[in-house]
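Every protein chain of the complex appears in place save one, which is left out.
Each chain gets a letter, A, B and C, in the order it is written, and its residues are counted from 1.
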Amino acid sequence: MQSGNSELKNVEKVMVPITPDFNWSVGNYMEKFFDGLKDGKFMGVKCPACGRVYLPPRMICERCFKKMNEWVELPDTGILESFTLASVKVDGDGELRDLQAPQLIGMVKHEGADTCLVARLEELEPGEARVGMKVKAVLEEVPEGVLDILSYYRPYE
Amino acid sequence: MEKKVAVVGYAQTRYEPDSDASREILVLEVAEGALKSAGITRDDVDTVITANNDYLDGRTISNMRLVEPAGAWLKDESKVEMDGAYAALYAMMRILSGDHDVALVIGVGQASVYATYIPGIMTLDPTFDRERGLLNEVSAAALQARAYMNAYGITEEHIAEVSVKNLRNAALNPLALRQMPDLTTDEVLDSRMLYSPVRELNAFPPSDGACGVVLASADKVPGITGNPAWIRGVGFSHDSYLTERPLHKLESLKLAAESAYAMADIADPKEEIGLAEIHENFAHEELMAYEALGFCGQGKGGELMQSGATRIDGELPVNPSGGALSANAACAVGLARITEATMQVRGEAGERQVQGVTTALAHGQTGPCAQENIVFILGGE
Amino acid sequence: MNEYKEETTSIKGNWPLIHYRWKSETVKLMANFLEAFKEKKVLGLKCPCCGLVYTPPKPFCRCLCRPEEWVEVSDEGVVTTFTFSGAWSFEGMLEGEGESRIIVGVKLDGADTMFLCMLEGSDPEEVNVGMRVRIRWPEAPEGKIGDMMIVERAT
Partner (left out) sequence: MQDVAVVGIGLSKHVSKRRDVNIAELVYEAVSAAYEDTGLSPHDIGAVITGNMPAFEGVNLPELWGAGHWGAYNKPLLRITTGGTTGGSVVHGAFYAVASGIFDAVIAIAFEKQSDGDTTMGLNTVALADIAPMLLYGADPTLLISMGGGAIGAVAYQATSYMKSSGCTTHHLDKVAAMCRDNAAKNPYAHLQQPGITPEEVAKTKMMEYPLRFGHCCPATDGACAMIITSGEKAKKITDCPAYIKSCTSCSDEGAVFGLYGGGTANVDPCEQEGCKIAAKKAYELAGIKDPSREIDVAEPYAPFANQLLMFYERLLLCEEGGAPAVLDSGSMYLDGDLPVCPSGGVISTNAIGASAMERVAECAMQIMGKAGEHQVKKEVHNAVAHGWGGALNLIVVAVLGDTPRG
């Protein structure tokens, strides 16, 4: 606990060194997705009513409000739906800080999927990124946790 | 909707990066101000609705300590955890039920208190995106901007022109944070790059501030003011999570607008609406909003911008106040749009007054990539 | 689908409240309030509209006015509520853990508000709502909130 060095006339700033922790259970659908990634597979789930394929998988098709149970293994390639070249990142204190080197972030729709995954784009120059280009997933060999398995996408073909 | 609920009073604080007041005092100031502007006292108020957010305020049950400064002591009080325009919606519903006649609505945000971009990150899918460290409000907006530009051939210049228009307009608004009367497109395009194509001057400035409005039932309006801004229509909609929808259009805003237009009996928005106050957290969102609101065809937002129609002296001025790019106190932004639209139809907008506005549109949004949207149509007496 | 798991993976995350900076004008008001402790005086802030006296001070009143007049209130008052914290013996059984404390809500004479402090020198049996208490000042108060955080029975 400390007082801020604010030069404000009427108020003083105060803080408490506390950081509440959380642990979110991912549920059986995301569990299966992560289990698939561990084996190098992209497991999506298909709506029995409209045929939409969700990757990452969801329990419910939001459009049909139907529980989905049909699992489909999708290719590790997809289309770059959008991208951004990051010059900054959000630091632990919530502020934007300049990155040493800009980093590409892509939003990718795997072939056969109707929803997207967001990951880094590597093995290309920033100027080479194009919406619509074909990309391939690269998985981390020794991930620290399930969130690190999907490492990045690289150009394909 | 025929003259059932009207905005009869309003107040805003100055928007600042680091205000010399606590959240409670900001709320107190607009509560006092809005009641004074309506010419009523706390005793006349039946219900108080605040808009605030626990993660922004850094406290669970963030409305708990706002009871007294919001004038809600021993009153029927509730909190909407969304943009302030939704709090106005809830207050309007309460009045329409007939159980309440006068409502005080307050939205507040203090960016100097919270870890600026953390609350936005905390909205992400906790089972995947949240802890992967790539997505936040700004990077998500950048992905949306790129998708939109790519779909319709929109350029960075189109987007920069939104910033130029709004931040120049803001010079006419003494409460705005970013007032840049001489801003040029080149200056916007030279401003600090955050996530391409989003630069500092086409992203919102995190602000401290509050806004309050007083709503009244048709029975009570005549006793309060001869110059009400009637709520003629309202519509709102939720959209899918940002990785599960096409990002190049604002479907939920389109649905919200359709409902609002139906209620207000508006067939041709471009002709019938005299002015719009849009909640654009990022400059490209204003162009996307033009399309979703039916001011132009799909993909024609850039053309409409370049035509000059949305400038303060154009046929359909948008954000003469400077909009959300000029001042952005989370949870107060949409309510500020309602306030600015009210001031315009009442002819009280000072230097930024647009002549002859009888019908105005106000927009609010919640969530990354403008996921949830609400539209109000206001009309004068 | 694989076997249904009752326990799925947990993703860890947190809320970095450590980076929040709350703003309080009470801190400024409190400087005045605490300074008076050095003379063993308790001040209250009086609302010009409804007359309520806030001790410790508060920058706005529930009636939507701003209290601004400083008034002196007594260092004696009544208990409005209480509880026992830590380890205590109830009906012959030792219960609870940690340092034994009697926490009371006190409304000082001349003030309209309560605040929490610690009651010392009394047994649990004698504590009651309405009991008269007085602040037990340290010999040389330093002008800290701790100066007024201990009360004792006033007869």
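Keep this in mind: a contact is a pair of C-beta atoms (placed from the backbone, for glycine too) under 8 Å apart; a residue touches a chain by one contact, two chains touch by 3 or more.
Predicted, not measured: the structure shown is a model, and the values here were computed from it.
Taking the full assembly into account, the omitted chain touches A, B, C. Among the residues B:237, B:339 or B:359, only B:237 touches the chain that is left out of the figure. When you scan B:93, B:151, B:189 or B:218 for touch with the missing chain, the hit is B:93. Where chain C meets the omitted chain, the residues involved are 4-8, 10, 13-15, 17, 20, 22, 24, 26-27, 29-30, 34, 52, 54-58, 62, 80-86, 88, 90, 95-96, 98-99, 101, 103, 105, 107, 111-116, 118, 124, 128-129, 142, 144-146, 149. For chain B, the residues touching the absent chain in the complete assembly are 22, 24, 48, 53-55, 57-61, 63-65, 67-68, 72-82, 86, 89-90, 92-99, 119-120, 122-127, 234-241, 244, 251-252, 255-256, 259, 366-368, 371-372.
Summarising the interface, chain A meets the missing chain with residues 1, 3, 12, 14-16, 18, 20-30, 58-60, 62-63, 65.
Note that in this section only the chains that are shown with their structure count from here on.
The touch graph of these protein chains is complete, with an edge between every pair of chains.
A comparison of the B-C and A-B interfaces places the larger number of contacting C-beta pairs at A-B. Centroid to centroid, with C-alpha atoms defining each point, chain A and chain C lie 46 Å apart. The geometric centre of chain B is 40 Å away from that of chain C, both derived from CA atoms.
Of all residues in chain C, those that touch two or more other chains are 11-13, 15-17, 19-25. Residue positions of chain B with contacts to 2 or more other chains are 21-22, 25, 114-115, 118, 126-127, 131.
Note for the complex: chain B touches chain C at residues 19, 21-25, 28, 31-32, 42, 55, 58-59, 67-69, 71, 73, 110, 112-115, 118, 122, 126-127, 130-131.
Within the complex formed with chain B, the residues of chain C that make contact are 11-13, 15-17, 19-25, 59-64, 66. The touching residues of chain B, when paired with chain A in their complex, are 18, 20-22, 25, 114-118, 121, 126-129, 131-136, 138-139, 142-144, 146-147, 150, 192-198, 240, 243-244, 247.
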